[in-house]
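As structure tokens, the structure follows; a few thoughts come after it.
Only a single protein chain was left out; the remaining protein chains are all shown in position.
Each chain gets a letter, A and B, in the order it is written, and its residues are counted from 1.
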Amino acid sequence: MEAYLLNLVILISIYSILASTLNFIMGYAGIYSLAHAVFFGVGAYAGTFVATHFSASIFFTLPAAMIAGAVLSLILALPALRVRGEYFVAASLGLQVLAVTIFSEWKSVTGGIGGLIGIPPLDIAGFEVFKPNQFVFVTVVGLIIVLFIINRLVHSSFGRSLRAIRDSESAAAAFGKNVPLIKTISVVISSALTAVAGVMYASYLSFINVESFTLDTSVLIMAMVIIGGTGTQAGPIIGAALLLLLPSLISYLDFLPQTEIGSIQQIIYGLGMALLMIYRPGGIVGLKKQSGGGKK
Amino acid sequence: MVSSQVDTQEVLMEIRNVDRAFGGVKAVDNVSMDLRAGIITTLVGPNGAGKTTLFNLITGELSKDSGTIKWLGQPINRIKPFQAARAGILRTFQDLRLFNEMSVEDNILTSIEANSVPLPMAKSQRKARREKVEYALSRTGLIDKRHIRAKDLAYAERKFLSMARVMATDARLWLLDEPASGLDPNSYEKFLEILREEVKQGVTVCIIEHNLDIVIGISDRIAFLDRGKLLADDEPQTVLNDPDLRAIYFGERT
Partner (left out) sequence: MLALQLTITGLQTGALYALTAVGFSLIFGSTRIFHFAHGATFIIAAYLFYFVNVSGYGVVLGIAAATAGAIAFGLLLNRFVYVPIQRDEGSFFTVFVASFGIGIVIQNIVGMIFGRGFVTVQTPLSFSVELMDGLYVSPLAWISMLCAVVFFGILWCFLRYSNLGLSLRALADNPELVKAFGLNPRYISACAFTIGSILVVPAAIISGATSGLNPAMGHHVMLISLAATIVGGIGSVAGTLLAGLALGLAESLALLYVDSQWTEAVTFAILFLFIIVRPSGLLGRSAAH
């Protein structure tokens, strides 16, 4: 039971980082990405690569993963953010599909479909973290640091610019905001922080393969943000906890076919997303829908 | 909030032979005019005359088919909207485009932060910024509404917030797209008073307006646009008394 709980807290922390970093661009800047799992994966593979070939110290693995995530996101963001929002959805979907192929084919770095095994534990200043009761501490602290960074950004003039862009891009530009630049910076920051979750995930499981970084994962993260509440700080965490608890909740209901837990979980959150958009677009934490109100 | 005595003969903006067509429709057709410092130029004309399009061409929201625009003597032909804003040209939108989910105060605050990345700020700068926000809030009567989301404001308050965003900045030229339309007489008296006051302090204004009372009340100069063409750009009396223009304006076109 204790092992189960520790595992759950660790996964919730890691997914909370993923959901919070996606929320940073989705909820504050209005950039909807279907490629979030790609940056999670890039972080995991890059961190693993450095850990196995060079040093497992987080002072090397984390920066390497963050730089890899940031550079890749720059390649996506630079062209795609100069045009309308629909383009980013399309481009990110394309990147996600392409990335899965690359993750499966680039055997020397990703181990192909089989993945990588024997990933070294996190090395924090010479101290090796691999026991779950130590690891839980690391992931929770990691989450807190990520939340702190996002919180500072959101409450600065940068955060105001993001929200202004989300509410009206043309008005933001008319008041001197360099919209493509600001959006690009936000995507780069988000992706770099996402890569941190990848490093933690890889060394926690000590095994990764492409299955963890597919479109399904991107969709799951997006569902966490939307169901929890976009544009709020608590929403993504609540969403992550809820959706990760869902499989265990479903398995308590024995009238449901146990082999279909994955599908049932996806049906529930798919339906949840649609219903929330109709009745409560702000998500669980967000504000209730107000009738009337302004347009555009 | 620009305070300096201005020479009203100085030409701030020089618009020359500007064209823009949408499909077959010439929305702006070979327009040339000057915007002079320290006065209110009113842009009038029937619906669809091309007034808003002219604003969009000035700020780079839309690209010109041909023609040139100079700002303070420099050509700004390929300017982007954010660069126009940083150069001191600000506008309001006919459909307001407030930052709906943000509070009134944040709407104004973000409008005066033209930087892309958060810069460390000296205490004095931060204080100056606060003062500008307070100034705009109190002048527009929104001081009690500062924490309310823009989308929850009443119509007239939304209009005033749209003005407040511009008032808090240091822009030299304001392009106002029907800022007073739909206001009740009380509100637009207040609005006119604000406008006159700001112009006295050195701001230059180009305003689109349909209401003839307001046009008469504030214009130092009137430019008349119809079907993309500039039919007049003159003293208010001259334009208002021209029988042909009156006919077009009051829909008695043959």
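Simple rule for what comes next: contacts are C-beta pairs under 8 Å (C-beta built on N, C-alpha and C of every residue); 3 or more make two chains touch, one makes a residue touch a chain.
Bear in mind the structure is a predicted one, so any value in this text is a computation, not a measurement.
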item: Omitted chain - touching chains that are shown; value: A
item: Residue among A:T52, A:T101, A:N133 or A:N151 that touches the chain left out of view; value: A:T101
item: Residue, one of A:V140, A:L181, A:L215 or A:A234, that touches the chain absent here; value: A:L215
item: Of A:I12, A:A80, A:L162 or A:V199, the one touching the omitted chain in the full complex; value: A:A80
item: Contact residue for the chain not shown (choose from A:L93, A:V140 or A:I284); value: A:L93
item: Selected residue (touches chain absent from view) among A:I226, A:A240 or A:V285; value: A:I226
item: Absent-chain interface as seen on chain A, which is shown; value: 30, 32, 79-80, 82-87, 89-91, 93-95, 97-98, 101, 104-105, 169-170, 215, 219, 222-223, 226, 260, 263-264, 266-267, 269-274, 277-278, 281, 289, 291-293, 295
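As a convention for this text, only the chains that are shown with their structure count from here on.
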item: Residues of chain B defined as touching chain A within the complex; value: 59, 61, 80-82, 84-86, 90-91, 93, 95-102, 106, 109-119, 150-152, 158, 165, 169
item: Complex interface listing, chain A residues touching chain B; value: 153, 156-158, 160-161, 163-164, 166-168, 170-179, 181-182, 185, 231, 290, 293-296
